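Here the structure is laid out as structure tokens; the discussion comes afterwards.
Excluded from the complex is one protein chain; the other protein chains are retained at their positions.
First chain written, first letter: the chains are A, B, C and D, and each begins at residue 1.
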Amino acid sequence: MYSTKLRSLSLATLLTLGGAFLLAAYYAPVEADQGFSQKIFYVHVPMAIVALGGFVWGGIQGLLFLRTRDPKHDLRSYVAIHMSVILGIGVLLTGGLWARAAWGVWFEWREATLVSFLIVFLLYCTYQPLRFSILDPEKQSRYAAVFAVTAGAFVPLNFMAVRLANPFIHPRVLNNTTGGALPVDMKIPFYLALVGMTLLFVTLYRLEMTHKLTRGRVKGLERRLERLQGERDEASIPARSAAPQVLA
Amino acid sequence: MTGRPPTPSPPRVTSTRTAVGALLRKELLLERRVPQVLPAMALFSVVTFVVFRFALDTTSVEGDTASGVLWVTLLFAAMLGAGRLFVADHEEGGIEALLLAPVDRTALLLAKATTFFAFLAFVELIAVPAFAILLLEPGLSLGDVGRLALILALADFGIAVIGTLFGALAIQTRARDLILPLMALPLLVPVVISAAKATAPVLAATGAGAVPGRYLAVLGLYDLVFGLLAYAVFDYLLDD
Amino acid sequence: MTGRPPTPSPPRVTSTRTAVGALLRKELLLERRVPQVLPAMALFSVVTFVVFRFALDTTSVEGDTASGVLWVTLLFAAMLGAGRLFVADHEEGGIEALLLAPVDRTALLLAKATTFFAFLAFVELIAVPAFAILLLEPGLSLGDVGRLALILALADFGIAVIGTLFGALAIQTRARDLILPLMALPLLVPVVISAAKATAPVLAATGAGAVPGRYLAVLGLYDLVFGLLAYAVFDYLLDD
Amino acid sequence: MDTAPAAIELDGLTRRYGYRTVLEDVSLRLPTAQTLVVFGPNGAGKSTLLRVLATLLRPHAGTVRVLGEELPARAWAVRGRLGLLTHDPLLYGDLSARENLRFHARLHGVPLGRVDELLTAVQLERRADEPVHTYSRGMVQRTAACRAVLHDPAVLLLDEPNANLDPGAIELLEPLVGRASGRTRVLTSHDPAAGLAEADLVLGLQGGRPVLLAPAAQVTVAQVTELYRR
Partner (left out) sequence: MDTAPAAIELDGLTRRYGYRTVLEDVSLRLPTAQTLVVFGPNGAGKSTLLRVLATLLRPHAGTVRVLGEELPARAWAVRGRLGLLTHDPLLYGDLSARENLRFHARLHGVPLGRVDELLTAVQLERRADEPVHTYSRGMVQRTAACRAVLHDPAVLLLDEPNANLDPGAIELLEPLVGRASGRTRVLTSHDPAAGLAEADLVLGLQGGRPVLLAPAAQVTVAQVTELYRR
């Protein structure tokens, strides 16, 4: 059941993302100042938006976990944050490449968007170490959820604060591409890419969820078997892991 | 109520105010007996100013740089303090004792955050004059002091809330001293930025400018959001 | 030897080298339990410099300011480190266990100071490159790196010795965290200032100047004096 | 079920630490003012059971009712009526016995006069203003016992209460934590004879599973000793 859903999901992702990139490459106009390197925009920006959305989603799932204590929510929160951190690395890399092409530097400290994203990214880098440094699985989930909620609320707040502090949004591409200022022939591939990126996130998210749940199910069955054979579980303490386990 | 066993006494619940009072009293007593938090924070700030004073080789700073140095120092001092906030309770089972009492668990949040806020205020009472004497170009007028106090109060609130929340979280992990600054520093970046921006005009050599209201608004919003959030999630850190 | 009770076995004494080895191993084991120290350190330094960058509101620094920022950050890291150096031992009676072993007590000084030195070196290994990339105006040439390493090593030695000495003192007296900052911080002021002064020319935008020899001399002298002093008095700190 | 009032009712209580099941399917009923003594080898789950009853750990399965209130949902309603004495004294070493007890008195809304009363009762008056970390182990245990009964709890949870106490101190504490106190008590013990003498109901645990549950009158010392054989 998992696999059929997953297959159609990955197919949809492939189609939308592929279509978006094709449109971006051949349909969208080449930007006047920057030339072809501006095309990275169609990867970079959707990726950034989806990553930030993922962090917030992780926070929401964390909140749900705290309220219900259902380990599934913890798993969702974990996977969402994990995926978002991975996308975040992608954002920093594509952003860096773009900055190199457009401004000749890898990173621009004056750009509020970049720096605030960096701060959020660094914050979420502590999520895994946090989980690792708590042995008791229940406490681990609870504390990770508290972190996820707090950090999730921090994401929008941080963007606001940093942007306020650096009133000069960088003049170049940003100004004439932001929001409504985007010409229609850039808008279409952009929004398609955004949808594609979201689908990619959902696919990856589902994939890891399925993997984790299946592994948990196998572990649960093994455990039950051991008990049936009369062996106490004490000898088989699982290797330490920071990932939540939902035993069946 | 048939069949319900006779309860020898009705549920006894201590009011949050009484509990916070008892906790605050205990914190003060402990800090007076064995000063753990204040000296570390205060001395760290003063030493930092001394180091800057000598290292910068300029006899004074003003405006942006001054406010930056002040705020980074206060932030670091706060991190040192937050790390120690829960140590005594953790070592000696104080948290469990509290969990056994018929007390709302947020009383601990309230008491600890208040304590931390008071500690921060106390440290600033020493650090800010030290800063003004050691580093600051222009003197501070009375009006400046008032404006500074407002900014400090707003920022301290945010720092106290985040410090308490993550201090409680970090103390239960094995990486304690590392986890706390790792998580709290990024979270406090907006506070430091806004506070530093808001402070800069006050410390300007050209005479104190007006405090930009929007930074105060950001600080206020931050305090509000994280104050409520901490209130909502703190319980879960103590459970089980 | 008449009348002397038969000793079932001759005095057993473990060599200081073995003891220091065992102690270092234990430190490492305890530290390894806190996983991912390396990335955590990297995160820590990056975040710190991001905070500085924002608070100071300059996109880059050089010379005096750079050196001040670098050294204040390292001082902060050192304070975090020194605070936790003896915590596990104190909480869990590790010092007593050591005192019960047939081991020269200075083994503890050596092991702890080495641990602390390694911790500092480790932080710097990550913080200095991060600093150079994130904040420093001019790049660092290979020669600069060499000179910086020398200054860092000299300063770290002093910090490690002072930190260990007063860490132990702080643990033994009940006043713990009061003693450490109260005595260690003022004592560290000369180290940090000399180090900052010595570092400033290396980080200058105008091209690295020569490291002023006298600051190195101060650092060296400091290390020598406090190294010997610590060696001489450490035993007494642990007694009783 | 509803025939007689029960101070403690467990039904299928299960508790894990991580993946290890530490209490499994424990069910019992303890009437008011009676004493349950829990026996079992080291690691059997005695302390864990007490911590569940004290609302410090939540049960993973089964129902737990203390003073008629279901845990963990209504934990807040019983907290003020429970007293816990564990391996860990739960006192601040840097504060004196009096300061520690006053702190707890304030938390429980108990008049402060009660503190001095108790300190006199356990003969700690003269040392009451010195920091707890300078006390001998037995003096710490006495202070902890005062802490546990400070608020006159209806239910007392005692984890090897007499460890480190001298025989004189045990007598001193009898009116506070002994049968004479008239409270419902759950206590753990490693001394079959002495434990049995205190008990109304006996629970034997082995690896978290209840292997013995019977009124004390029907249990012999030999049966209890049997629990410790491996």
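Everything that follows uses one rule, which is that a residue touches a chain if its C-beta (ideal position, glycine included) is under 8 Å from a C-beta of that chain, and two chains touch if they have at least 3 such contacts.
As the structure is a prediction and not an experimental result, all values here were calculated from the model.
Chemist: Just name the one of D:120, D:136 or D:220 that touches the chain not displayed here.
Modeler: Candidates D:120, D:136 or D:220; residue touching the omitted chain: D:136.
Chemist: Spell out the interface residues on chain C facing the chain that's missing from view.
Modeler: 2-9, 11-14, 18-19, 21-23, 25-26, 29-30, 33, 88, 91-94, 96-104, 239-240
Chemist: Take the complete complex as the reference. Which residues in chain D touch the chain that isn't displayed?
Modeler: So the residues of chain D touching the missing chain come out as 17, 40-44, 47, 87, 123, 127, 134-139, 141-142, 160, 163-169, 190, 192, 225, 228-230.
Quick note on the criterion: only the chains that are shown with their structure count from here on.
Chemist: Rounded to the nearest whole Å, what is the centre-to-centre distance of chain A and chain D, using the mean of the C-alpha atoms as each centre?
Modeler: 48
Chemist: At what distance in angstrom does the C-alpha mean of chain C lie from that of chain A?
Modeler: Measuring from centre to centre gives 38 Å for this pair.
Chemist: Taking each chain's centre as the mean position of its Cα atoms, how many Å separate chain B from chain D?
Modeler: 38
Chemist: Which positions in chain D touch two or more other chains at once?
Modeler: 94, 131
Chemist: Which residue numbers or ranges of chain B touch two or more of the other chains?
Modeler: Within chain B, residues 34, 174-175, 178-179, 182, 186, 189, 193, 197, 239-240 contact more than one other chain.
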